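All protein chains but one are shown at their positions in the complex.
In order of appearance the chains are A, B, C, D and E, and numbering begins at 1 in each one.
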Amino acid sequence: MRLGTCVERITRADADAVAALGSAGVATVHEAQGRTGLLDQALRPIGAGTAAGTAVTALCPPGDNWMLHLAIETMRPGDMLVVAVTSPNTDGYFGDILAEFLRIRGGRGVVLDCGVRDVAALRESGLPVWARAICAQGTVKESLGAVNVPVICGGVHIVPGDVIVGDEDGVVAVPAAHAAQVAQAAKARIEKEEAIRARLRAGEATLDIFGLRDRLSARGMRRFETLADLERAEREG
Amino acid sequence: MRLGTCVERITRADADAVAALGSAGVATVHEAQGRTGLLDQALRPIGAGTAAGTAVTALCPPGDNWMLHLAIETMRPGDMLVVAVTSPNTDGYFGDILAEFLRIRGGRGVVLDCGVRDVAALRESGLPVWARAICAQGTVKESLGAVNVPVICGGVHIVPGDVIVGDEDGVVAVPAAHAAQVAQAAKARIEKEEAIRARLRAGEATLDIFGLRDRLSARGMRRFETLADLERAEREG
Amino acid sequence: MRLGTCVERITRADADAVAALGSAGVATVHEAQGRTGLLDQALRPIGAGTAAGTAVTALCPPGDNWMLHLAIETMRPGDMLVVAVTSPNTDGYFGDILAEFLRIRGGRGVVLDCGVRDVAALRESGLPVWARAICAQGTVKESLGAVNVPVICGGVHIVPGDVIVGDEDGVVAVPAAHAAQVAQAAKARIEKEEAIRARLRAGEATLDIFGLRDRLSARGMRRFETLADLERAEREG
Amino acid sequence: MRLGTCVERITRADADAVAALGSAGVATVHEAQGRTGLLDQALRPIGAGTAAGTAVTALCPPGDNWMLHLAIETMRPGDMLVVAVTSPNTDGYFGDILAEFLRIRGGRGVVLDCGVRDVAALRESGLPVWARAICAQGTVKESLGAVNVPVICGGVHIVPGDVIVGDEDGVVAVPAAHAAQVAQAAKARIEKEEAIRARLRAGEATLDIFGLRDRLSARGMRRFETLADLERAEREG
Amino acid sequence: MRLGTCVERITRADADAVAALGSAGVATVHEAQGRTGLLDQALRPIGAGTAAGTAVTALCPPGDNWMLHLAIETMRPGDMLVVAVTSPNTDGYFGDILAEFLRIRGGRGVVLDCGVRDVAALRESGLPVWARAICAQGTVKESLGAVNVPVICGGVHIVPGDVIVGDEDGVVAVPAAHAAQVAQAAKARIEKEEAIRARLRAGEATLDIFGLRDRLSARGMRRFETLADLERAEREG
Partner (left out) sequence: MRLGTCVERITRADADAVAALGSAGVATVHEAQGRTGLLDQALRPIGAGTAAGTAVTALCPPGDNWMLHLAIETMRPGDMLVVAVTSPNTDGYFGDILAEFLRIRGGRGVVLDCGVRDVAALRESGLPVWARAICAQGTVKESLGAVNVPVICGGVHIVPGDVIVGDEDGVVAVPAAHAAQVAQAAKARIEKEEAIRARLRAGEATLDIFGLRDRLSARGMRRFETLADLERAEREG
């Protein structure tokens, strides 16, 4: 976090990896990279879209969205805007005018660790947005933050150019350097889940499919026919 | 709460009572049993369905959904899965694979005092789910909890076999032994509300319908023509 | 806040101003009156409607909705019911019976600093409602509050007769005496935003449209070609 | 709330009434003025002091404490500084330098609907402070708020010159015009409570002292010798 | 939860077991009964005392403390008052007058799933109190709750007569029937912890004392000399 700095040019993750991660979805990507990178679940979708792109970051003081204007200028088609704040704030940093500017620049979506407004227009426009709050409170343009520096957004460390994937489950970030590898792991996981579903439909139980049944007794799981049996065992010590 | 125990066979509430309670809806059932049994309002529907069934319970450590796999095995058609946690947690305990397993077993819905994921798939499937959070964070299968023991879910004491009713207003639980009696009371309440609506449409005021008008003055309600009159009375002490 | 008082007749904001403010929407009205009057963002729409009207107020003890019955009696076509509480509470103060009563009286919508229930029915009816919570918990009619006195609702001081505007962004209140002036300012703001959009579509950047570009360097914004350049500058102090 | 305005001279509540209210304490004052005026319980004392004084108000944007500097200049001995915010924020608006400035001006204490810092120094100095948060995050001096206009602080409407009383129970505000009357009522309440304590010590029960015993049965309270008796009655319907 | 009922006589846990559990403390008792019975950590001590006793319960509507007066009448020396609410509320249900009444009856302490007031007096008196909030807001005596029925307090199911233990870590409840057995287990745990401390002071590491070292590698823990080594391994896949 370096207030008062702007980086012009970022190194973006590979576009094919971005596409593959986007089609895998948030829960699968999160699993595929070892259960890391998931943003705070309080960041919820405004509307119901899904999106994947490369992060352009803005770091903002509370109630001040000046840096968003500068950050959007650095966006290229395929980017996602990621907005972090220096202290918790729910004001409406992003509304329909910035949305129009972002779409003109080719932005694919927006993730904010703060609030948005004009949500009726945002929903109608179809732009995918994830935010911590919906709030009409306006912001000022008085204090410098930073653009395209690494930020913490939703509790995750995001470097400009990282992959951002969002859907109805939330938002996950993947470091650009790991994107291809995670995309590969995600693909493998999807195939594995398909196999699991086939076994489920064939009548198997998940404890058997996952090999978890024997471990239950190894761990000392005690089984009782009825609750009365359990209560009797407890009374008898 | 007895960690490390599983009860195989539970005593379920009467199916006719379950159906009657389900059609009455959460607010009416809550009133009909003396304003008890309502789960914490933070448990919200994922999607917009309604459901009623008999409780199969799982008690889980934080971030560990092992017991759900075992609990679903004990489900029969008409059951609802009720998931309690030993400490607050918003991880995604339930997703589309468990949903598929539950549907195969005939489960009618799920209530979780924690998080769910794969919500796009859950919504598409139509399975009624109520949860405290939507979160893609995965869970482990390492620590024993309990299955089909009484639990506290959403601040309500639920015994396996109790009736669970969920709709857009939330979730309510009815002890199995009281199900028929509460269903009867719910039916009476619905009829009474119909009569109230008829009087409303005929032009009566609710204070008259509920017999609350005289009590207002008995309690000392002071009426003023305008706010200026009230302020004048205050100034004059 | 004067418990135990009811004011019968209120001075309502001008109907044309109410209509103009309603069509401007919450974010614009909030800006047009100098960024004041916005209710706490935790008050969210139940359903997706918009509404504007003049405030009829009820002040209620926790878990007690008696005053709503009295307040609705004082409503006239074009009013909005505004419900404040003497201490925080999420119980369901308002449901489908009161909704029916309110519609008969010509009420345009409801704003509650507490909870509502019967939301499936409320949504189906199309009545615009904003509330802090959805909760089936019933309320009593035992303690006097107040009707048509000034209240704090969602952190905003609202006088009976003030304009209330609600949409998907939340709820804003405008003092009756300022309604025409704020409506005028809102209209000017909408025209200004249209001009901004036209310049955006013509390819201009927002920093230029808002005249913010020069101030960036005046404030000392430092620009770096790449993140590596920034890090090098930091190392060299 | 009028951003960009400063009022120089305020009308303060009567000093004797302030002193009387201060010695009565928050809970008693709150009762004495009809259970109104209590600030949100999330505003907690930093340290354990008590204080009473007349309100000098500052209204601030999020993360911006410029107005505090101006507000303190308008303080006279016997005043309390009351800080409101235009949107929720926990930054440290007030620290030891402002505390020193305030003490030099004769300020008796501070109430903030936001955060404070340097709390070790504040506690050591003995200055009574109530705040929503303790947070070292610094604030800027970039945007105008307002000084000595009516504000909402902790959910209460406070006019400059109103009486502010704080102790370990929280903070209460009393309109200047009502101060003498409320002080009188507080004195009466203290005497009444003394009489209640004497009766308690003489062995009476509170239900008898407050005349609440007969109402219990009038309301239908059912008494059972044991829990088993109650359960039996329930089973028998 | 049966509103409108009062049970006069309860079956209390064995006094020796209560004393033993009290001296063991909350964390140890919680462990000794299989990590159950711990109340929500949001219930914090007012002051710094510790206490143990048998539960007398009151179940109250929001903002209504009538039942406390009745519950305290049923208290005997050695009891703790446990206050549950039918919906979340932070009002001040308990203050210095009720505290005086409770001490006269021999009460040892109070646990409330709501708020308290007069905390300066409570702290001075030395009465141990645990509560969810400190709030001067007064309560009414209008609606029946219940006395000495099983309640959910802080998320735990408490039956009148159960053991309640509170200290700086929070509050734990032990069913009366298990009190002696849990007290025995607590004693064993204390001895075991003493042995662990002795081994610690003799220089052993906790992984060895608890036998957890081999399991680390069995689970696949990978060790790296430096962070650079780890990063190199990741790059090389």
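One rule holds in what follows: contacts are C-beta pairs under 8 Å (C-beta built on N, C-alpha and C of every residue); 3 or more make two chains touch, one makes a residue touch a chain.
Owing to the predicted nature of the structure, the values given are computational and were not obtained by experimental measurement.
*Asks:* Using the definition of touch stated at the top, determine which of E:16, E:191 or E:234 touches the missing chain.
*Replies:* If we include the chain that is not displayed, E:234 is the one touching it.
*Asks:* Please pick, from A:28, A:86 or A:148, the residue that touches the omitted chain in the full complex.
*Replies:* A:86
*Asks:* Hey, which of B:61, B:95 or B:128 is the one touching the hidden chain?
*Replies:* In the full complex, the listed residue that touches the missing chain is B:61.
*Asks:* Looking beyond the chains shown, say which of D:42, D:144, D:180 or D:196 touches the absent one.
*Replies:* Selected residue, touching the omitted chain: D:144.
*Asks:* If the missing chain were put back, which residues of subunit A would it touch?
*Replies:* Contact residues on subunit A toward the absent chain are 1-3, 34-37, 86, 150, 152, 155-157.
*Asks:* List the subunit B residues touching the unshown chain?
*Replies:* Counting only subunit B, the missing chain is touched by 61-64, 86-91, 135, 137, 140, 142-143.
*Asks:* Touching the absent chain: which residues on subunit E qualify?
*Replies:* 25-27, 30-31, 35, 38, 41, 44, 48, 50, 167-170, 172, 193, 196-197, 200-201, 203, 205-207, 210, 212, 216, 219-227, 229-230, 234
Keep in mind that, in the parts below, only the chains that are shown with their structure count from here on.
*Asks:* Given that subunit C and subunit E are copies of one sequence and touch, is their interface built from the same residue numbers on both sides (over half shared) or different ones?
*Replies:* Same-residue interface.
*Asks:* Using mean CA coordinates as chain centres, what's the subunit C-subunit D distance in Å?
*Replies:* Going by mean C-alpha positions, subunit C sits 27 Å from subunit D.
*Asks:* What's the distance between the Cα centroids of subunit B and subunit D, rounded to whole Å?
*Replies:* Each chain reduced to its C-alpha mean, subunit B and subunit D end up 37 Å apart.
*Asks:* Between subunit A and subunit D, what's the gap in Å when you average each chain's C-alpha atoms?
*Replies:* Once rounded, the distance between the two centres reads 41 Å.
*Asks:* By the touch rule stated above, which residues of subunit C touch at least two different other chains?
*Replies:* Within subunit C, residues 2, 35, 86, 90, 135, 137, 150 contact more than one other chain.
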